[in-house]
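For this depiction, one protein chain was excluded, whereas all remaining protein chains were kept in their positions.
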């Protein structure tokens, strides 16, 4: 099992290489990618900021929970920070398991939990030169509602 | 969109290269892989047979249906035939879409429908030298129940 | 008067019959059901085929009531196991 927050570019193949086993019949790779639009606006890039001292611990926690669903420890997740261009990979999640249902479930769990509680924020840079923080989700069990609107969603 | 049945080895990277777009925030790659066990028996390989004249048409049909769910035509699926060793990829499904939910749903749809109706059969070769056809699933809308038991499932 | 169709057998069905292909004569108004019945009536090993196997006519799944035409390719599809 592997959970990393890094500023280096993500190589999906290397993430995939961390999973797989002769026992496994299913391998699943999810990539979150910076796209060129958001809420009808043209986007030219995205800046990812993390609370680094905390984020890697939360990501490991999420990976551990997902591994229970998966039934194997063959799970690798990497989240990127810094300045990303359109098409760059912001998050990669690779899992493998004997049967496919567990891989789909665990992969989905990781990305949903990342969006709920990984201390990461992103600022959209628009083609028109403006920029704004993407409205996010208040982490659960963390002291209640936030003043900022709770919407969110990216990939 | 691309749907292929082939005897050549599958290169997951090449399948992945057929999807993706500046509009897409999510990419998903599923690999079905030959595993070393089935129902408690040790397996050393798998032979895949297809009704080739029909299988590519059915696979295109499945891909077309999945593309409606996906909301994009960025879907590539390849199914292998012939003699496969443990760890070899029997099926690869790549999809991409603006948001992740559609990618997960479409990817899952393709593999489930393959297992329900793609005219492909596989013979497990066991470590003890024996071999047997994997019990499959009667295709729907095809004239009713089959005498052979309906169970099935692989990856 | 009869017409001739080309029947195909895959995987376990081929192993059962010891052949992957047979030309079969059926009546001009014959359906898939009639073809299956006439094959099963040949006795062993043909009676090992199910009474209602999955069948594809010209590479498309077909129900038992589908009528056959001369030259049709009629494939007997054992339960499938792709993936």
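List of remarks:
For clarity, chains are labelled A, B and C in written order, and residue numbers in each chain start from 1.
One rule holds for everything that comes next: a contact is a pair of C-beta atoms (placed from the backbone, for glycine too) under 8 Å apart; a residue touches a chain by one contact, two chains touch by 3 or more.
Because the structure is predicted, anything quoted here is derived from the model rather than measured.
Contacts of the undisplayed chain with the visible chains, over the whole complex, involve A. Checked against the hidden chain, the listed residues A:6, A:21 or A:137 yield one contact partner: A:137. For the chain left out of this panel, the touching residue among A:17, A:54 or A:85 is A:54. With the whole complex as reference, residues 32, 48-51, 53-54, 57, 79, 90-91, 111, 114-123, 133-139, 141-150, 152, 154-155 of chain A touch the missing chain.
Here is the rule we use: only the chains that are shown with their structure count from here on.
Between the chains B-C lie more C-beta contact pairs than between any other two chains. Between chain B and chain C the centroid-to-centroid distance comes to 26 Å (mean Cα coordinates, whole Å). For the pair chain A and chain B, the distance between C-alpha centroids works out to 26 Å.
Residues of chain C in contact with at least two other chains: none.
Within chain B, residues 32, 111, 154-155 each touch two or more of the remaining chains.
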